[in-house]
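Below you will find the structure I want to go over with you.
What follows is an incomplete set of chains from the complex, kept in their original frame.
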Amino acid sequence: MTAAEHRPTTGAATPDPVLAGHDLAFGYDPDEAPVFSRLSVEVHPGEVLAVLGPNGGGKTTLLRLLAGSLTPRSGTVSVEGSAVRWNRRGVNELRRRVQLVFQDPDDQLFSASVTQDVSFGPLNQGLDRETVRSRVAWALEELGITELAEHPTHLLSYGQRKRVVLAGAVAMLPSVLILDEPTAGLDPAGVESLLETLEGLRRSGTTLVVSTHDVDLAYRWAERALLLNGGTLGCGPVADVLGDPELVAAARLRPAWGPAAGKALRSVGLLAPDAPDPATADEVAALLRH
Amino acid sequence: MLAIDAAAYRSPWRRTHPAVKGALCGGLLVCALSLPVWPGAALTTVAALGLAFGPARVNPRTFARVAAPALVFILTGAATLLVSVGGESAPVAWDPHGWHRALEISGRASAALWCQLLFAFTTPLAELLPRLSRIGVPSALVEVVALIYRMVFVTLDTAHRIGTGQAGRLGYASRRAWIRSVGSLGGTLFLRSYDRAQRMQRGLECRGYTGELTVLLEEIPLRWRALSAAAAVPLTVAAATLCYGVLL
Amino acid sequence: MHIAEGFLPWQHAAAWTAASAPFVIHGVRSLTRTVRADPDAKLLLGASGAFCFVLSALKIPSVTGSCSHPTGTGLGAMLFRPPVMAALGTVTLLFQALLLAHGGLTTLGANVFSMAVVGPWVGYGAYRLVRAVSSALPEMTSLGLAVFSGAFLASLSTYSVTSLQLALAFPDPSSGVLGAFVKFGSIFSVTQLPLAAIEGLVTVIIVRLLTTA
């Protein structure tokens, strides 16, 4: 579950990004100042990239640009090495490889039954019915909601609807899955169980980009973090970015307990200078007792 | 949220092909409307209610609650037949034949109502609507109708929450406040619906939407044996009624 | 006030279905044409249809102290135009029959005729007429008057047609269809006249919110 086992890779020579935005500029209203300009970001294959920042800081806008749901005023988005052309064909090519799951599941659920809804994306990819059927079954299995296959969508709970929408994206077999606030509205147990599912997806090769307000969550799960507030405040390994109290404050976030406790423990010599920060309160307690 | 809808998804007949239920309930409906009320409507009532509370396991309390408004309509409507107006003796008078007509019409209509409810309580719309395109309804219309069905629940939910919020702020405490509340609720719902459509547009585009809402339809096999068994029920009712007419 | 399943003799049910059919087919044609020209309209129509259904499920106060529901036909016609309303109204009535047991399937044609054809056209006509006549008045007053008349008359004409349908099916033994119409009309008017006025007021508030937002 924790990202500890993945972390060492971030220090190595970075592989070619699977998805990248270069010098992106965007504004919703042409008469007003853009949400951001000259924003660049790289997503490495197999990683979890957390995007953090205050409301209105541009998180959702960036995710939508990367998924082809908005067209940048300038700059380029590249997927698997080739730049996206902003015509219908180019955008559809991008959407085949990059799937965006919105925060509100009701924005993406349109069908009355779960199986019908999940089949929508694969059918749009032009797959034959038999392949679609097996994709749907696999996606439901992957999300742990096989038993909901025959359920009507309007009788599902919020958490279940979130999973159905995720299954709809997963069934399209994207290289990159972008999730806007996937844990919003879930209780802590729901968050844990969703994280386990997402971790399973990542293990089977999906790269994840996740926006969140939860610094602690990003800290223990993601490899790299992008701090956004109208522009990039910082981007790099979570320990560097989220461990920097000034950066975190500039992004109007609450500092994570882990780095703060780690810093304090190191300063009193209870933690080696190169050891990772504790990820939970229990780890702090163990170090103290030790 | 909607009692019939929730019950239809729990129905043991949910997996039966809609055509089978259509043959059963439609056939009974034809019996109720076209056969002599006695014993046609009575036999239809027995068949429809027996199937509903027997094999279809419909909850009688829910059934009664849902049927009540329609029954009230039938009874008030029938009650008007008891009087006659504009006669020569008095402006309003009892119609001597009124009882007979009122009884006939309420017997017929209530029998028909049970057939309608039997179908509604066992057939989720989600499994009925997509099949409409197979009987020649334009696919664009079928897609819009299926969307309406999905969005009805989202909108009902919104309406319910806003209504609860208004009630919490005493929005239904007086008639005046009530009218003000319903008005602003209706307006807000329209704006939300519009907004919802736009957001769904964006959300579905990410899933490759280019104008067609094609989905995989779960196949329900149409069994001829089930279809003939379903058709046998109204045929039996019809035969019994006709025999009764001939014999007496 | 929807005519319940089986209440009309089958000949009447069939005749009203035939009477509604051209309007509904015209509405469906214009709806599919809209969708074909602009596929994005599909989601908007879906949302509009859902709105019509939910609007007719809202509770409004009635004279007896209990509550009733607005018809929504006037507002629908003013928002979406009568042809589209014929299609959306039919879907609404079908859903009401299958999800709420309000109105029946064989009586769908009769209910469509009163609620998705006559109501919207009368409401729309009244709205346009009052708008034209009151153009000299201040904008908000003119709009308010037109919207009230549209919604009030749409609701009232819907119930008048329902009464007429019942009268034709069950003519009075001594005074015929006219007597029966008076009979059904007077029973319904006790409740429906105030309801139509309330629906008019509610619709004015709705439109005012829509024009300021």
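Letters A, B and C mark the chains as written, and numbering starts fresh at 1 in each.
As a convention for this text, a residue touches a chain if its C-beta (ideal position, glycine included) is under 8 Å from a C-beta of that chain, and two chains touch if they have at least 3 such contacts.
None of these values were measured; they are calculated from a predicted model.
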{"item": "Stoichiometry of the full complex in this file, given that only one copy per chain type appears", "value": "A x2, B x1, C x1"}
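In this text, only the chains that are shown with their structure count from here on.
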{"item": "Shortest contact path, subunit A to subunit B, counted in steps", "value": "1"}
{"item": "Most remote chain, CA-based centroid, reference being subunit A", "value": "C"}
{"item": "Chain occupying the middle, per Cα centroid", "value": "B"}
{"item": "For subunit A paired with subunit B, centre-to-centre distance based on mean C-alpha positions, whole Å", "value": "44"}
{"item": "Mean-CA-position distance for subunit C and subunit A (Å)", "value": "48"}
{"item": "Centre distance in Å when subunit B and subunit C are each reduced to the mean of their C-alpha atoms", "value": "19"}
{"item": "Two or more partner chains touched - positions in subunit A", "value": "110"}
{"item": "For subunit C, residues that touch 2 or more chains besides their own", "value": "43"}
{"item": "For the subunit A and subunit B complex, residues of the former touching the latter", "value": "64, 67-69, 92, 95-96, 99-100, 102, 104, 106-113, 115-117, 119-121, 123-125, 129, 132-133, 136, 150-155, 168-169, 172"}
{"item": "Subunit C - residues contacting subunit B, complex", "value": "1-7, 9-10, 13, 28, 31-32, 35-36, 39-40, 42-51, 53-55, 57-61, 70, 75, 79, 87, 91, 95, 97-102, 104-106, 166, 170, 172-175, 178-180, 182-184, 187, 198, 201-210, 213"}
{"item": "Of subunit B, residues touching subunit A in the complex", "value": "1, 6, 9, 124-127, 129-130, 146-147, 149-150, 153-154, 196, 199-200, 202-210, 213-218"}
